[in-house]
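Just one protein chain is left out here, and the rest sit where they should.
Each chain gets a letter, A and B, in the order it is written, and its residues are counted from 1.
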Amino acid sequence: MTRLGMVIDTFRCIGCHTCAMACKLENNLPNNNWWNRVLTVGGEDMDTPGGIYPNLSKKYFTLGCQHCTNPACTRVCPVGATYKREEDGVVFQDYDKCIGCRMCMAACPYTGVRNFNWEEPQYYVGIQTGSGGAPTHKKHTVEKCTLCAHRLARGEEPACCQDSICPGRARYFGDFDDPSSKVSQLLARYGGEQLLSDMQTEPNIYYIDSRGAGKDLSIANAYKEALNKTAGSEAVVASH
Amino acid sequence: MLEDTPALESRALTRRGFLKTSALVAGALAAYGGTTLLSGCDQNSIVQMTSNDDTYANCICRVNCFGACRIKCTIREGKIVNFAPAPLLDPNYNRICLRGLTHFQRIYDPDRILYPLKRIEGTKRGTNEFEQITWDEAIELFSSKINEAAEKYGPQSLGIWGASGSLSTINGGGGTPSFMFRFCNFQGATNIQNSVDMAQSHGQSRVVGGNMSSGLGDLINSKYIVTWGYNATESTIHSWHLIADGIDAGAKLVVIDPTYTTLASKADKWFQVKPGTDVALALSLMNVIYSNNLHDVDFLTNYTCAPFLVKPDGTYLRMSDLGMPAQTIPAASPLSAPTVIDPIAVWDTATDAAVNSEDGLAKTPAIEGTFTVAGQKCKTAFSHLIDEFSKYDPEFASEIVGLTPMQIKELALICADGPVAHLSGYGNQAYSTGVTVGAALATLPAITGNYGYEGAQQGTHWKFFPGFNYMPTMFESLADAANMDMTKFHSAKTIPNMCLPDVLEKGTFGFLDSTTGTYKETDWSLKILWQYVGNPMSNTGGTNILKEKVFSKFDFVVTSDNTFTDTCLWSDLILPIPHYFEQAEVHASGEHGFIMYSEKALEPMGESKSDADILRALTPKVKEWKFDATANSGKGGYVWTGEYMAKFFTQTDDEYTQDILTSEYCANLNISVDSLKKNGCMYDGTNPGIPMKGADGRPTFLTETGKVMFYTEHPAPRVNWGQKFDIDFERLPRYKGSFEASSDDVDLRKKFKFVIMSERPRFRVHSSWWSAPWLRELEPEPIVKINPEDAKSLGINNHDYVKVSNDRGHAIAKAIYHAGIRQGTVVYPKGWQEHQHKDGHGWSDLVNPEPDLVGVNGNFMDVLANIELWKG
Partner (left out) sequence: MSDSVLSGASRASETANNQKTGILKGNKVVSATLGVAIVLTILGIGLWVFQLWGGMLNTNMRNLSSWGLYIILFMLFVGLSAGGLIISSIPKVTGLGDFGGINKIAIWTSITCTLLAVGFVVVDLGSPWKVWELFAYANFSSPLMWDIIALSLYLIISIIYLWATLRYEKGKLSNTGMRALSAIALVAACAVHTVTAWIFGLQISHEFWYTALLGPWFISSALLSGLALVLIVVFALSKLGYVQIKRENILKMTKLLGVFTAIDLYFFACDLLTSGFVGGESAAVVTMLTQGPLALFFWFEIAVGVAAMFIAFVPKFRRNGAIVFASCVSILAILCKRIQLLIGGFQIPNIDYWSTTTGPHSVEYLGVPGGSLSSLIYAPSLLELGVAFGVVALGVAILIIGLHLLPLKPLKK
């Protein structure tokens, strides 16, 4: 079995919205439509902390479709336009089938994860962005994160989890049913929280807090070693 | 008393209540001039493309966020459609951000300026009445203006003002040897220096010789990471993961900031200082360290000016005072000064005599004490410093800096427990006292020997590439430079932008008279302003003053840009420039230590021309002037040589680029235009590495003596025009209240109750991306973050519109309750254009354009104002 999902490190997440923007770019989202949102856990407004000086705190959660193992939405779609894929666990959305009844939006406990195109999709700039293959958006249908299913088909990870795209290096993607995957290892090491776990949907997006627990410094160390070997005047040449 | 940041308790993330945020303030986005900012096209008219024949280009994003991200751009059917991080040599620096991902919205901005635009005859500046003209007409107009003014007032009547909108190499700005610099020098125009964010480095250079941070890759070796006025998680988001790596490796993060930033929320400790008081804090820390005997005597003795003897007149006691004549080595070239070798003396306690500090014979120099030498009472530099910081015991400093004495002591113990990485942002130097901030923060680590080894560093993270050859901006050819043929040498004078109101009113500026060595008020008429690679109307302080006392005094204002910034709106002629990805360039500014080649992804859109191409088009019509002392009935004047400036601009981009990369430094690293094109990304020799570690493994600094010079014998202003200043004050890191934010003027503080600080939000870089629609969806309108208690006392509810005003102007913004704002201050994200504010007045109105006479630096944080509910 394959059970795709994400691990997001809230220690490293600084709520910068780069992942939200990567999703918007990759999926060529219409105006005012965001599949991946950044939530501030703190004060009332974005980027504000909670508490009173000196006891302040702030944390960020990024939120998209949770690709639940027991989704509330797939049960209720009368035409099966949203369904959980057998082969990888992605909760998919078929715009052609969607009749726009919005039952899935009422059934999903994760407020705001599902977006309805309330009008003909509008675009500020008239070009189709992304690496290619993102489905065309349709008026009066529901849409949401699909783990970039069109990229998965090419063996690529979702846009928001692309190598080095998160400035904090806070996002990991993989197969929870594979114990050797990065996401499984992270869960084993840090535990992990799920959102709204009492809703019994068994989401596959886990939030960890890796603060201070040590990190894989092998990349940083490897580079340091390489440089020590070539220290001095030799140029280190990059490969394209 | 603040101890640890409260642990983020593990909460049961059930149901509602775990997230208390509500949506952003409802925004009415004022699209400029009712343009297509929020409209666009529908699904049916969107260009559908297939991805089979995608091509790629690796381009460098060149804005002033220090990111220098290498971006893999996808080009599909002639359009740029996708962006992703492209690899650098060190994957730690592979990155992109939410702005980089929206470059296509700048490239295909429906309001992008694609053709030369001329302000319509009879209309006023600032009213957006432009008509499209051809390049020929634009060149004709601009060149004739330049020539007319040059004939009457000399070529210096053309003022060229660049900032940092594109940190490119031969185009754009940021201090590189660009085409525009060459033009400015060769034309003899006036270089209007964008005096921004330079105070800290001036102070720092006095002490350690330059900005010598080790880079963020070194943080994994630090025990403490102490940030000073550094909003890394907002202004340089790409740096955060390296700080997080440091924390993962065991470093504790200590944040010194008046505001509870996201970085503060990640910190082990946060110290909420009063704005503009960092120097007092640094001095108090030195006080505590010294009082507890935690100072590093060995380091102070051997690697700093601590033992250097200072005469009563404030200058160093040198061997020439002791009878050993100074040696003068003549200047190596007409462009350099002679070197005087006259070592400083120290007091050797072994022999009880003043001896040469540099001949290695002084075994035990005293770092404290006053000694009589040659009839004068000479005190050691360290004793001078002790005298200074002794005034700042924690109880005294507490009142100034807004921390408890306990907090100060705690921070001092941290600073003494190295290796400590002191990371400075630019927040704390944007006060009138910014120079001493740089000096003080560079001095503090020296007290504990926190320099010259892994994990220990101090500085900011913006670098100049050391390998540039600046000669091509001054000499007609490299051969001429090699020969130092001064007949082929051209240079322009520099006037800081902050001095423009004065210069334009008086018509003079103090330039150095090389014959007398003094500064002389020289007649100087500025008539034409050419603004490029920046947006001063928005980013320079004191907008109203800028309009009344600067822009209105120029007869003709030209701006090179491709979006209708505030500056463009106040221009007479706009010249369209390409987007970064439409011009191939070398890029070498950033913090990551790589020099890269930015490929050309697209052809320049419309009729846009790079700076270099604009000059190639312009210079055939710009006359060459030579000063003739006999002209003007013997008074001297400028005479046309009969030739045009184009003769100096015959090189191609690659030829010129290769010239400025022709240096020993580049040769050692095999850096050339060809190798850069081939390799894409190359090591630039600056990072990683411990810059203050010499070849012998011992700390070394880029100062005259190779040591930390916290005592500055002959302090100079950052820009000198003969102004008077308190020399003795500048000799050491000393504290004084700033113009406004930490002002000692009680009446001023009573009149204006709030310190108005700006932040550089992640939704823009200064004013770049001001109109990108996706970013405006996330950040729809100007806001100001205010402490809820302050707000309530003013009768301001969350999301009310407020008017922030002082004698220089006002700004309207939406108030946002933020419990992490220090009471008595507010923070506003900067970069909005005037028309995006409710009544057309923006933040820059409030900033004081008056320069501090030593720093001559933008005082962005040094603002006092009042806040009230906006009725409007």
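What we mean here is this: a contact is a pair of C-beta atoms (placed from the backbone, for glycine too) under 8 Å apart; a residue touches a chain by one contact, two chains touch by 3 or more.
Please read these numbers as outputs of a predicted model, since none were measured by experiment.
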Which residue among B:Lys553, B:Lys677 or B:His799 touches the omitted chain? B:His799
By the document's definition of touch, the residue of B:Gly369, B:Gly507, B:Gly722 or B:Pro780 touching the omitted chain is B:Pro780
Over the whole complex, note the residues of chain A touching the chain we left out. 20, 31-34, 37-40, 44-46, 63, 72, 75-81, 97-103, 105-112, 114-116, 118-120, 139-141, 195-196, 199-200
If you put the missing chain back, which residues of chain B would it touch? 15-17, 19-27, 38, 777-778, 780, 798-799
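The definition used in the following text is that only the chains that are shown with their structure count from here on.
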Whole-Å separation of chain centres (CA-atom averages), chain A against chain B: 35
Give the list of chain B residues in touch with chain A in this complex. 2, 5-6, 8, 10, 12-15, 18-22, 24-25, 36-51, 54, 58, 74, 76, 79, 81-85, 87-92, 94-98, 101-102, 104-105, 108-110, 217, 220, 233, 237-238, 240-241, 244-245, 247-250, 260, 262, 264-266, 270, 272, 668-671, 675, 679-683, 688, 762-763, 773-774, 777-778, 785, 798, 816-820
Considering the complex alone, what residue numbers of chain A touch chain B? 10-12, 14-18, 20-22, 24-26, 30-32, 34, 39-61, 120-133, 136-139, 162-165, 167-169, 193-198, 207, 209-215, 217, 219-220, 223-224, 227, 233, 235-238, 240
